[in-house]
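The complex is shown incomplete by one protein chain, all other protein chains being positioned as in the whole.
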Amino acid sequence: MSQNNPLFEPIHGISLFDYSAANAKLANGVGVDTICAALGVEIPVWEDASQGWTQRMQEDSDFIVITQMGTYFAQAGEHPKLGGLQAAGGAGNAANLQRLASDRYFYEELCGARTAAYEAGMDGAQWIQTNYGISLGDFQEVAMQWMQIQSSLSDEEILEYTNYMDAKRQEYARKFADENGGNIADDVDF
Amino acid sequence: MGLFNRGQSQEDKLQTETIKSELAALESRLDNFLAKLNDRVDLLIAGFIAEAPAVMATDDRFGQAYYRFSSGIKGQATNMREKVREVMETQIEPAYSRYADILSAGTDAYRLVHDWRHRCAEKANDWEDQLQHRMDTATEQVERKDYEPIFQDMVNQYMQQCKSVHCTQCGDNLQIAQVYYHSAYVNCPSCNTQNIFEPGVIARDLEQNARKLAEQRSKHFMDAHEQKRAEEEELYQQMHTLQLKMSFQELQAKSGPLYTQLLALNQQRVAAEDEIPVQLDKYYRNIFDELNGLLPDLKEHHEKFFISLQNNYQRHDSKRSINL
Partner (left out) sequence: MENDNKKLSFIERMKQRAVSQEPYSGKAEDFNPGTNQSACPNCGAGRARQDGLTHCAYCGHTFINTTLSDGHYIKGSDNSTI
């Protein structure tokens, strides 16, 4: 990789891997104090470094920093200092998380459900947390893992998954609408 | 065959009439369906505009409740769009295929069916475009804010709040005179102790609001950019219409009054086309000039950010290749 690229220089000793894994953990509900303690810094140092990484991504017209951040985000669990950190609420539902990472259809179903939840005026991330015990950070980490293998799939496979997700989105949209008294135009027929 | 010619043609006529009335009935049902949906769009948009301010008034600083509310409203528009697509797929297209499969191309009946399908598709597309346009306009109306007073109030409030921030060691005032976007070590001017200073939510949201204000102050360049784009498109269409009017000879000879007119139009078009990226560049440059004025300590970053953005939008610059 671009080891010699100044865009990848750690900021206050916080590398892009540290920054990416920390963000995955923050999205999982791990407190910023816990992250800082694990990285061995105080909050002003972490925040100064965070601002620096955000700025580098904005200054990088080739998107190499943000692309690499996505890769690291998917590897958050392997981070030597941060990998094992869990939110105060616990690790969530390990069986569902395992299934999300191994069963593409299950992953697509939850993607569809999440979109449907937002389109129904609900918080999709919270819906997944409540119903499946999967936190946003874990969900995104798995999403990145699926994205990494996307290029090895055939067009037919990709289409199959996309269609599956859309069918699930519609199924959940119906369910969420029914829970709230229906859609505005349900009674308008051709 | 000759014997039945007359009979067949009458049969054809009869068939055409039957098809015509069946398709007209379907088309009128489509018109009614779209009109009924439009009534619901009216209600949806009126409700959105009426209720959004109340949602915003009690919202948190990230606007999370409004985000859910507007996503839900957009979800309803999506639901109606899907209803229309389903009708096109299950009612209009099958009717078209049923006839298109048995009619021979070139007959009146075939043309009738073909035109009908085209007209219905246009109606559905226009309806979708209208819906999109109305949703965009409503969203813009609901979310419109004047960032001039908002930004100024934020700065004033922050500076006011900072007056009561004291050193944890000696209790003296820290005399904070600058905006901190995130927590920082701040030295006490009296006892020289390093304090960990938390700037509060106003300072943390300031950069985001400065960007909105800078965009607001630069909007006239974006308007000019879009204006030039529309102008170029309009001139291009005029050229196209003119070319259709010209004979093959005129086009070949590259002379004559219409050809002169065509060249003049193209000259105007090229001038407009050249202005499209110029205005866009002015827009972004102005945003960053404004930002440099609003948040001068971030100037170095702003300049690098501008170059990165510029590299990206210049990559998408494209001009028509027209050979006259």
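Chains here go by letter, A and B, matching the order in which they are written, and residues are numbered from 1 within each.
Convention: a residue touches a chain if its C-beta (ideal position, glycine included) is under 8 Å from a C-beta of that chain, and two chains touch if they have at least 3 such contacts.
Please read these numbers as outputs of a predicted model, since none were measured by experiment.
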item: Which residue of B:13, B:85, B:98 or B:166 touches the chain not shown here; value: B:166
item: Candidates A:14, A:35, A:65 or A:113 - the one touching the absent chain; value: A:14
item: Residue among A:24, A:49 or A:142 touching the omitted chain; value: A:49
item: Where the unshown chain meets subunit A, residue by residue; value: 9-14, 29, 39-42, 44-45, 48-49, 51-52, 120-123, 125-126, 129, 136, 180-182, 184
item: For subunit B, residues in touch with the removed chain; value: 40, 43-44, 47-48, 50-51, 54-55, 58, 60-62, 64-66, 68-69, 72-73, 76, 158, 161-162, 165-169, 174, 176, 180-181, 183-187, 191-201, 203
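Going forward, only the chains that are shown with their structure count from here on.
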item: Residue numbers on subunit A that touch subunit B, as the complex places them; value: 42-44, 47-48, 50-51, 55, 58-61, 118-123, 170, 173, 177, 183-185, 188-190
item: Subunit B residues touching subunit A - in the complex, by the definition given at the top; value: 29-30, 33, 36-37, 40, 43-44, 64, 68-69, 71-76, 78-80, 82-83, 87, 91, 181-185, 196, 301, 304-305, 307-309, 311-312
